[in-house]
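Heads up, the thing below is written out as structure tokens.
For this view, one protein chain was removed and the others were kept in their places.
Naming follows writing order (A, B and C), and every chain is counted from residue 1.
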Amino acid sequence: MIIVLKKGVSQEQFKEVTDMIKDLGYHAHVIQGTERTVIGAVGSGRGTDKLQAMENLPGVDNVVPILQPYKLASLEVKPEKSIIQISDNVKIGGDEVAVIAGPCSVESEEQIIESARAVKAAGANMLRGGAFKPRTSPYSFQGMEEEGLILLRNARKITGLPIVTEILNPADINLICKYADILQVGARNIQNFALLKELGKVDKPVILKRGMMTTIEEFLMSAEYIISGGNSKVILCERGIRTFETATRNTLDLSCVPVLHERTHLPVIVDPSHGTGHWKLVTPMACAAVAVGADGLMVEVHPHPDHAVSDGIQSLKPEKFSEMMDSLSRFAEAAGRTLPESS
Amino acid sequence: MIIVLKKGVSQEQFKEVTDMIKDLGYHAHVIQGTERTVIGAVGSGRGTDKLQAMENLPGVDNVVPILQPYKLASLEVKPEKSIIQISDNVKIGGDEVAVIAGPCSVESEEQIIESARAVKAAGANMLRGGAFKPRTSPYSFQGMEEEGLILLRNARKITGLPIVTEILNPADINLICKYADILQVGARNIQNFALLKELGKVDKPVILKRGMMTTIEEFLMSAEYIISGGNSKVILCERGIRTFETATRNTLDLSCVPVLHERTHLPVIVDPSHGTGHWKLVTPMACAAVAVGADGLMVEVHPHPDHAVSDGIQSLKPEKFSEMMDSLSRFAEAAGRTLPESS
Amino acid sequence: MIIVLKKGVSQEQFKEVTDMIKDLGYHAHVIQGTERTVIGAVGSGRGTDKLQAMENLPGVDNVVPILQPYKLASLEVKPEKSIIQISDNVKIGGDEVAVIAGPCSVESEEQIIESARAVKAAGANMLRGGAFKPRTSPYSFQGMEEEGLILLRNARKITGLPIVTEILNPADINLICKYADILQVGARNIQNFALLKELGKVDKPVILKRGMMTTIEEFLMSAEYIISGGNSKVILCERGIRTFETATRNTLDLSCVPVLHERTHLPVIVDPSHGTGHWKLVTPMACAAVAVGADGLMVEVHPHPDHAVSDGIQSLKPEKFSEMMDSLSRFAEAAGRTLPESS
Partner (left out) sequence: MIIVLKKGVSQEQFKEVTDMIKDLGYHAHVIQGTERTVIGAVGSGRGTDKLQAMENLPGVDNVVPILQPYKLASLEVKPEKSIIQISDNVKIGGDEVAVIAGPCSVESEEQIIESARAVKAAGANMLRGGAFKPRTSPYSFQGMEEEGLILLRNARKITGLPIVTEILNPADINLICKYADILQVGARNIQNFALLKELGKVDKPVILKRGMMTTIEEFLMSAEYIISGGNSKVILCERGIRTFETATRNTLDLSCVPVLHERTHLPVIVDPSHGTGHWKLVTPMACAAVAVGADGLMVEVHPHPDHAVSDGIQSLKPEKFSEMMDSLSRFAEAAGRTLPESS
């Protein structure tokens, strides 16, 4: 921590600052500048929270943190990129760009099986589908719950695709782990710390979606909750942040992909469906995500988007998804990556 | 819903749109404009989600909702302001401006009793204190949990002040209800729908804090979750939104107070401590909150802010809080409101 | 400047950094931390831009500025608050809260004279009115230009109220100075440096409106342009920033008033009309602005808002403005301030 003193600080105020730094177990290293005095708090004392609170002292102008607050998620602690194995032949984080596709919600057996077959045929290697849905309105469809999970399991049986589904309530963790291959934490739960702590205890990969107003540092701190709890299989997902712009549902922050790759070993995937909110923008942004280094994509595909119970506007029809995969294959090649092999 | 068609829409595309409107159980009312054709979907058919998804149709430019999505929270349904009774002599929503004060976290018996006595002496009529803490870092102090709740109960015994404390996990609801008079939902859980649903089932008032990225409409929809679940004792709390400005921790959106008063019967309180992040800004913003019509304030007060385990920078010392109450009394009078009577 | 080195920096990289610091004319003060090495660049060398560019060096993690970049606008340079004299009996920055009111645009002689009389009768002490209008659309009314300035001069003759009007083009400066008592720089021109430089050369007060995405630091830097050019009569005006919230036209950032008062000696006024975009919100936010310490208000008033050529939605009718002034007088008193005396 760097403590910047006020201009014209008194000798007494100066002493109060250095005394408190020492009381907290740090060494106070003083730099006398031309206009300001600056103090480095060196060592590993009793916490950055308490140093930060020194901004309260009358002689202190502000306190500047130097170190990143995340450890286990950082490249400094683990310099090689993590590859997360999902099933025998599916992983996220290697040269192959993972492709997770499927409808927003599981709506019926027919719908989810048709979706699973279609996305598999087009080259996806994982199936998404929500059984517990976080909806802005209490009057909107809230998901098929366990019945939806059973249908997802059936879809996996038929297609072999691993299943990604969302968890909303820590109480549902055992239930969902029975069916899902990957648990997804939605944007609205990015700082639901009760949920993150529970996910630290399970032995399943977790896709952690960035919140609409989550900084990259906070995003990594939420990952740190899961890893420090004991589960290092965390996949980060950029899905758009909230800005003033209303032409798109969110603003997909693709620059966060290379920024994250400089800071963390965790794989980073991109969701261009929520990121834009319009199906026409999904393919160009998916291609851009691969160009920028994303380790995977998560795309909403629905056999009949204009009858979908949720997110129909941003869902691709199967034939559009198939065209997307064709475009994507050219960009993956340009990026020196591969797409999952169709089977 | 208003469906705006594209310029040059074909007769076939037009028919597809009107057919689907009818299929969904609405009447299609067509307006031929000079440049565009616009269709009103009139009636109460099978849901706005499905009308909204018509943006997918080739002839449709966009779909504009007309009605507010919240009902029970709206002034249209209940035109008189709600007054929420907390205890025999404490309520929120009437002429008296409620004042909730206390430390961010319960840290020790001495700290919480000292805080409770001090805020009571200065004129607060409720005590706040966190026993379960939502912290950005897993390595920060996470709260004293049940031990903290017991200390809060002791503080109530001594001072008579009702207790406000935060709930993070639906699983803790019975535990916290045993001790607290008001349950608080933090900004990070504003769209934790699993938690909101549980709070709809309890018979305790809930303070719902606006999230950093929550629109006023979404804020009311989250209240609607609790009310539609059966608990109408919801108090809304503005606590700052996230913007590009970094001089303050958040940007306190005071205009949301009169906007909410035009839309909802629920009481609206303001938290200038989180809203600004700096103790020096708390008093001016508290006075402004009362000027703008807030029904209450929630203020962080700590006997020794520079030793607080959390939020020390934004906490008032008891003597500063007392000065704040003096200023506030003048502004409350100017607003035709009263402050709680000191006892 | 504080230069934070990367973890595991090599001896060679370290030398490159310290050599460059010395080359730029600074002294390199090294702090060896437990995890990182940090270097303070002390002295007054060849510029912060060049120190900042050291982030390019392979051994450098990031560079943290310590000093504020504004000088003449800062309280450190001039610790007493500035009071800016507008005319014999009108000033901004003292105990009296200045009240500038009038229509968005000058539309006709009748409209501006009627407006001027009405705002004066209600207690305003300055008249606003735009003759050159910055409109989002080239097809919207662009202002009456010099004809409008002449009408403003007539309104001053009749009422005695000093005139505030906007300048868009550096080329218009002499023309506008002939008529106006205060020149206004609109939010869209806050970083129109060509215009700011010209305003540094004139002997007229300038109201500088914060841009929709202007940080407080940038706001003060724009004031610094005018002051460093030779004109210290700058009045800062908060008028709402752009956020994700769409319920209001902008989000009025009232906390910027006390933040600015801690940093600058310049007077700070508030425009609740643009700040909210709805006339119903103007009075509560005006009262809040006074509660928070604003030195003045700028309010749109129009005799017939539903026929106004611009900004009708946010304009008060004269009778509503008069009611606002009544409310305001109570809040001004609570704040220990006065309102202009009606004459």
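Everything that follows uses one rule, which is that contacts are C-beta pairs under 8 Å (C-beta built on N, C-alpha and C of every residue); 3 or more make two chains touch, one makes a residue touch a chain.
These numbers come from a predicted model, not from an experiment.
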Hey, which of C:G33, C:G148, C:G211 or C:P340 is the one touching the hidden chain? C:G211
Just name the one of A:V30, A:A121, A:C177 or A:I216 that touches the chain not displayed here. A:I216
From the list B:Q11, B:S44 or B:N174, pick the residue that touches the absent chain. B:S44
Footprint of the hidden chain on chain A, which residues? 213, 215-217, 241, 243-248, 251-259, 262, 275-276, 280-281, 284-285, 287-293, 327, 330-331, 333-335
Interface residues of chain C toward the undisplayed chain are 20, 47, 49-50, 52-57, 69-70, 134-141, 168-172, 188-189, 191-194, 197, 211-213, 218, 221, 224-225, 228-229, 242, 279, 305-310, 312-313
By the contact criterion defined above, which parts of chain B meet the unshown chain? Give residue numbers in ascending order. 2, 4, 7, 29, 31-36, 38, 40, 42-44, 64, 66-67, 76, 242-244, 246
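Note that only the chains that are shown with their structure count from here on.
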Going by C-alpha centroids, which chain is farthest from chain B? Tell me that one. C
Whole-Å gap separating chain A and chain C, where each centre is the average of the chain's CA atoms: 38
Round to the nearest whole Å and give the separation of the Cα centres of chain A and chain B. 26
Among all residues of chain A, which ones touch two or more of the remaining chains? 242
